[in-house]
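Please see the structure below; I have some questions.
Selected chains only, in their assembly positions.
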Amino acid sequence: MSDKSTIIVFSGDLDKAIASFIIATGAAAMGKQVTMFFTFWGLNILRKDQYVPTKKSFLENMFAKMMPRGPEKLGISKMNFGGIGAKMMRYIMRKKNIASLAELMQTAKELDVKIIACAMSMDVLGIKEEELIDGIEYAGVATYLAEADESNHNLFI
Amino acid sequence: MSDKSTIIVFSGDLDKAIASFIIATGAAAMGKQVTMFFTFWGLNILRKDQYVPTKKSFLENMFAKMMPRGPEKLGISKMNFGGIGAKMMRYIMRKKNIASLAELMQTAKELDVKIIACAMSMDVLGIKEEELIDGIEYAGVATYLAEADESNHNLFI
């Protein structure tokens, strides 16, 4: 039995991001080698929360401005109501002492979960390396597929 | 080759719920041992359709009121138009003699598909055990991961 797990994180919604990291950190805690491959809207989870000046085209700038920057800015996939739903979910989780997305991401790092940002999606959305958090890798679909080939647990979220 | 299959049902949309149960019952009918792990909005699929009085906080009550109760109340993920799309889909399926979601869920039970409600999501959304249908289990991500580890077929829906 393989001891690897891969998760493609396509979604940039807070609820799906939380689910991804709960699965990833859980699997890593059980001794699995976990790779998370962030693509399209999922890249927003990896964005630094502060603004990073970069050279962007007009359209890239539009995308960048409209997309959320990091875990604290993400909306939820249902009942978001312009961010109120996401705020409520963050508030409830804090009150119930459930780890926040930022804390889950920190745990993932400590458990050596491999975080890969999809280079092609970064190109499409105009996201530069300096806008993303530190300690991650940049690669394409071939790298993901090589990891997936050795995994018995593959998810697309 | 493993004879197990696991499905995480994150979505609470009628169309995705139907897809989940068609895959689950199909796999079970082929002799696979199937585990469905319901989390976040997916929990709404497992809610009893009648109102169950429970002690809830203000925010939990808000979530509970706004979320659909059971298979007959779910919307579809596209072209729902305030529930009209979902009604149309239910009507068409009935007319074409395709099993409804409630019937698929009954079949899943008969085929011994294991239904697990995610305890942490229940806590976040304020859903209590007595609000969910009978004959299901309650567990966390570790239980899911243990099942997934023995499966060669894992999906996130």
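So that you can tell them apart, the chains are marked A and B in the order they are listed, and the count of residues begins at 1 in each.
Here is the rule we go by: a residue touches a chain if its C-beta (ideal position, glycine included) is under 8 Å from a C-beta of that chain, and two chains touch if they have at least 3 such contacts.
Small disclaimer: the values here were computed from a predicted structure and weren't measured.
S.K.: List the number of copies present in the full complex, noting that all chains share one sequence and 2 are shown.
M.R.: 3
The rule we apply is simple: only the chains that are shown with their structure count from here on.
S.K.: Using mean CA coordinates as chain centres, what's the chain A-chain B distance in Å?
M.R.: Roughly 25 Å, centre to centre.
S.K.: Can you list the chain B residues touching chain A in their complex?
M.R.: Answer in residue numbers: 8, 10, 12, 39-41, 59-60, 62-63, 66-67, 120, 123-124, 126, 141-142, 144-145, 148-152, 154-156.
S.K.: Touching residues of chain A toward chain B in the complex: what are they?
M.R.: 1, 15-16, 19, 22-23, 26-27, 30, 32, 77-79, 88-89, 91-93, 96, 98, 152-157
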